[in-house]
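Report on the following structure.
Apart from one protein chain that is not included, each protein chain of the complex appears where it belongs.
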Amino acid sequence: MRTNDKLEVRVWRGKEAGSFSAYQVPRQNSQTVLDVVTHIQRHLEPSLSYRFACRVGMCGSCAMTVNGKARWTCRTHVAKVLNEGNGLEIAPLANLPVIKDLVTDMREFFDKWTRARGAFKGTATRHDDFAQVQPSAPERRAVDAGIECIGCAVCYSSCDVVAWRPDFLGPAALNRAWTLVNDVRAIEQPERLRAVAGDTGCHVCHTQGSCTERCPKQIAPTLAIAGLKRTVARAAVRGLL
Amino acid sequence: MNLALAQAKRWYWQRISAMVLVVCVLVHLCGLVYAVRGGLTATAILARTHGNWGFALFYAVFVIACAVHVPVGLANIAREWWGLGERAGLWLGRAFALLLLGMGLRSVYAVVA
Partner (left out) sequence: MRRQNDQRARAHPAYWAFLMHRLSGLALAAFLPLHFWALGRALQGRAALEGFLRFTDGPLFKLAEWGLVVLLALHMTGGMRLLLIEFGSASGLRKNWIAGAAGFAAFAGLAFALALLA
């Protein structure tokens, strides 16, 4: 339902070097930030580049920096984040190269996922019976706490250590590695632990907690990384590292 | 591989020394709040510490724990905020560890002997 109000929206145009352009968008009673961006591109600025897919909070493609914080724009109601003076500032995710306007280059995010050994590898084949994993087992509970990650990069974008140390694997990759460390069917665990340890891995997490604070799926990468620290230490003491 | 092991050791030694320091700091806070009543004098301090080998043992442990604990955090700050490289950060940490160990044990000796 349209109101008579106008939103004062500043949108990032350009790449890493660029500037904010100002637009006036009609305010609706129930409106998300993605609605605002879509309105701008359709009616005010056809050359604006942005990403979205499902627009219902399942895919994570629409993640952007809204008023300084990384969020899913399809799940961010304008009413909740509006600044005084009906202001909204929309920028691409931080800590990633900018392709154009609100679109970031996600390759490094997913490359780090691979470097953290975030892919499952097992020994069973189609000829083997299913693995029996109790849902109540502590390892499975640890996996469950982090398995819903959809790789939206909100956590990666919110982390200062990612900004300070360009090689840091980041919260999402480490969280995924933790779910695999706890996967009783997975193999090559010593290699995985070696991949997530050290100056590019879990040991340089300083528990700032921005990842946990901002994750739209309420995952706590901080705790996953703490688990990795413990597991790596145990392996080191036992000479398995 | 080697790097992972080294970092793992640095991490758990820093946490172990942290646990020791929790105890040391609690004792030290109580001690200094008590000692500072009515003002500090050298006579009062030295009267308590002179020949006190229990005191010496406690504070020697305190100093050693500091020498293990402080450099790890300092190296992180040097790398993340002061732009030092990995080797430089490590050597800064080691140098500071020696400084704290040397000066710390010397000061324990100074008030006990």
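Letters A and B name the chains as they come in the text, with residue numbers starting at 1 for each one.
Following the convention adopted for this analysis, a contact is a pair of C-beta atoms (placed from the backbone, for glycine too) under 8 Å apart; a residue touches a chain by one contact, two chains touch by 3 or more.
Since this is a predicted model, take the numbers as computed values, not measurements.
For the chain missing from the display, the contacting residue among A:Lys121, A:Arg140 or A:His206 is A:His206, taking the whole complex into account.
One chain is missing from the display, and on chain A it is touched by residues 12, 16, 65, 67-70, 91-98, 142, 145, 157-158, 160, 163, 206-210, 212-213, 220, 222-223, 226, 229-230. In the full complex, chain B contacts the hidden chain through residues 15, 18-19, 21-22, 25-26, 29, 32-34, 36-43, 45-46, 66, 70, 73-74, 77, 96, 99-100, 103-104, 106-111.
Criterion: only the chains that are shown with their structure count from here on.
Between the CA-based centres of chain A and chain B the separation comes to 38 Å, rounded to the whole angstrom. On chain B, the positions that touch chain A within their shared complex are 1, 3-12, 76, 79-81, 86. Residue ranges on chain A touching chain B, taken from their complex, read 161, 164-165, 193-194, 197-199, 201, 203-204, 206, 229, 232-233, 235-237, 241.
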